[in-house]
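The complex is shown incomplete by one protein chain, all other protein chains being positioned as in the whole.
To keep things simple, chains are lettered A, B and C as they appear, and every chain counts its residues starting from 1.
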Amino acid sequence: MTRTVTVQYFALLREQARRTEEQIATAAGTPAALYAELRVRHGFTLPERALKVAVNDEFAPWDHALHEGDRVVFIPPVAGG
Amino acid sequence: MTRTVTVQYFALLREQARRTEEQIATAAGTPAALYAELRVRHGFTLPERALKVAVNDEFAPWDHALHEGDRVVFIPPVAGG
Amino acid sequence: MPHFAISSQPLDTPALRAAMNDVRAGGFVCFEGWVRDSNDGRRVLRLGYEAFVPLAEKEGMRILGEAMSNYPIFDIRCVHRIGTLELGDLAVWVGVSSQHRGAAFDACRYVIDEVKSRVPIWKKEHYVDGDSGWINCHILPA
Partner (left out) sequence: MPHFAISSQPLDTPALRAAMNDVRAGGFVCFEGWVRDSNDGRRVLRLGYEAFVPLAEKEGMRILGEAMSNYPIFDIRCVHRIGTLELGDLAVWVGVSSQHRGAAFDACRYVIDEVKSRVPIWKKEHYVDGDSGWINCHILPA
């Protein structure tokens, strides 16, 4: 079973993916599986443990069940201020 | 022996003395003796222990030796801010 | 009312401060984060900030809500700038009003600490030597 999700990229991940957003048809059922897939595709240097993840504009656990149409953001280490 | 000193008054002491400044010819040789004298004269309600004293624009001990021409300020409890 | 915002425009600090006037308040504390000319010994030329705005504003409001719950304050607000900032520019502003000053200091510090560690905002430093880098992202694969 595959689902199509939208992934938005920020900061280092945006630069390494060379895009701000993409639609992905994926068999990954969780953010963890999706990141593993995208890390291979885009060559992300940051390991999952350095990131947080948001689904539909809210923080979510790495084993959150992804649904068709979800918007996913992988969040690199923040540095406001 | 008497000396003439200038006493400036602020805040509650100014109101109770009904003046901002006065010249005093006094036998008091220290701020402590001078305050005791002025307290009787003006009816100051604050005891010496509630005050600090400055001589010639600098904090001074209560037993500081007063000289002719000194400027003395008795400092009520402060409340900046 | 607590308010957290992400702004792509320069911050108007007199307006931000004036909006917090409150005759019940005896103390007001504000923090400003400025772009400084060096970091970790490297000379900085400029900074680029970006944010995941919807979540940044949600998380920012949660932090302000925590401050309102945890400290006896009247109001607390924070605005964070994004985009390209030059040396000396204002990156973040936090203002707190309270009856007594201790709570305002504590709440202000709480908010800036939490904003820096929890709100999805990223900072890229551009150095005088031509190099650049995303702060806190220099992590090698496990």
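Definition applied: a contact is a pair of C-beta atoms (placed from the backbone, for glycine too) under 8 Å apart; a residue touches a chain by one contact, two chains touch by 3 or more.
These numbers come from a predicted model, not from an experiment.
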item: Omitted chain's touching partners, listed by label; value: B, C
item: Hidden partner interface residues of subunit B, rising order; value: 8, 10-12, 14-15, 45-47, 49-50, 52, 54, 57-59, 73, 75-81
item: Touching residues on subunit C - with respect to the absent chain; value: 13-14, 17, 21-38, 87-88, 97, 99, 101-102, 104-105, 108-109, 112
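By our rule, only the chains that are shown with their structure count from here on.
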item: Inter-chain centre distance, subunit B versus subunit C - centres from mean C-alpha coordinates, in Å; value: 50
item: Chain centre separation in whole Å, for subunit C relative to subunit A (CA means); value: 26
item: For subunit B, residues that touch 2 or more chains besides their own; value: none
item: Multi-partner residues of subunit C (at least 2 other chains); value: none
